[in-house]
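One protein chain is absent from this view; the other protein chains keep their places.
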Amino acid sequence: MLKAKIILVAMGVALLAPQVLAGATPEEDRKETVEYFKQMFPEVPLKDFVNGQYALNEDRRAQWQSLQDFPPYEFAVAEGKEMFEAPFANGKTYGSCFENGGIGVRQNYPYFDEGTKQVITLELAINQCREANGEKPLKYKKGDIASISAYMATTSEGEAFDIKVPDDPKALAAYEDGKQFYYSRRGQLNFSCASCHVQNPGKWIRADLLSPTLGQPSSFPVHRSKWGELGTLHRRFAGCNKNVRAEPLPAQSEEYRNLEYFLTYMSNGLPVVGPSTRP
Amino acid sequence: MRKGLIYVCLTTLALGVAPVVLAGPSQADIDRGKELVFSRKDGNCLACHKMDDGKLTGTIGPELADMNTRYPDRGILFKRIWDETQFNPQTVMPPFGRHSILSKDQINRVIDYLYTL
């Protein structure tokens, strides 16, 4: 009860604090975000936030852990590895497009490309690689791209996210754009991402337990029971938008890439744990 | 004779009209309200509020009980369902009226039901 009161007071203070205090830099934003969730869930170790709802509820966590011996995405990851290693028609492989041959690089995505002045996500980079090698791009929400992305995530398991916002006004603008998206209320139901994942993590919305902002992208791509397969982060964004009756934007649209940029920056320092399972 | 008949008619009218005004909603209104409150497509109130015999209810909003004591003024309750952001800008409760999620009539049926809790 006392704990609940402290949280309420903390939230009240957070909401009442003058705007001038709003994190001026991405790093200040991140620190305040970490602090906010630490206060909200003092008993949860920071690294556990990557497990989303499972970090916040013991029953759910136990249930989830018991399913980890035979994860339902295993086959997709094996397929992803095969595709990743198979040469394109021109003889080159995905590895030729990435640093370190694409092994152990997941934690650096998304990044801001100073040449084209835009945010490059891992999935976008996968398709850019295909097109540069004369292959057709893959669809962005599920299927082969999710399998390849999942395999690449496994090669970065445990690596800490290291997203950078370079000293470039366009990079900062992309970050700010993503932040604005996360906090803007949308749809007929008038929810922002933050309405659920900042204001109400750990609470139930019907039979679903809400996850915290912190660690959200770490486990992607995820295998959702609801989907019965792997899906990318942008597929999840679209699903959340539809839930609040907002028209979703296209996967890999500039808005969603900027959103991923902000969201992943917030998880800097937390480990890559994808792929994972969710309800 | 005729006077008597008029008198009977007037009495019937008075009896027939008065209860509707004084006794509030019919059972049908209340049933319709509960339907709207429980339906995922309409009110979907159970997503956030525990109440009545609702199963798998959410924990985001307060439990809805004892509504007569908490909202002696029906008009206030109507306004809060219409647009709770007017009372609390950071609420996550959808503005059911302002965003046309429910019509005026539907909100009134919801309130008819809520006052039975």
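Which chain is which? They are A and B, in the order written, and residues in each are numbered from 1.
In the analysis below, a residue touches a chain if its C-beta (ideal position, glycine included) is under 8 Å from a C-beta of that chain, and two chains touch if they have at least 3 such contacts.
Note that contacts and distances are computed from a predicted model.
You can't see one chain of this complex, but its UniProt record names it "SoxXA-binding protein SoxK", from the set "Cobyrinic acid a,c-diamide synthase", "Monocarboxylate uptake permease MctP", "SoxXA-binding protein SoxK" or "protein-glutamate methylesterase". Partners of the chain left out, restricted to shown chains and counted across the full complex, are A, B. Among A:47, A:170 or A:245, the one in contact with the hidden chain is A:245. Of the options B:26, B:39 or B:90, the residue whose C-beta touches the omitted chain is B:90.
If you put the missing chain back, the residues of subunit A touching it would be 14-15, 17, 19, 21-23, 29, 32-33, 36, 179-181, 183-188, 190, 192, 194-195, 198-199, 242, 245-247, 249, 255.
Residue positions on subunit B in contact with the hidden chain: 89-90, 98-100, in rising order.
The rule is simple: only the chains that are shown with their structure count from here on.
By the touch criterion given at the top, residues 46-48, 56-60, 85, 90, 92, 94-95, 99-101 of subunit B touch subunit A in their complex.
Against subunit B, in their complex, subunit A makes its touches with residues 15, 188-191, 195-196, 199-200, 203-207.
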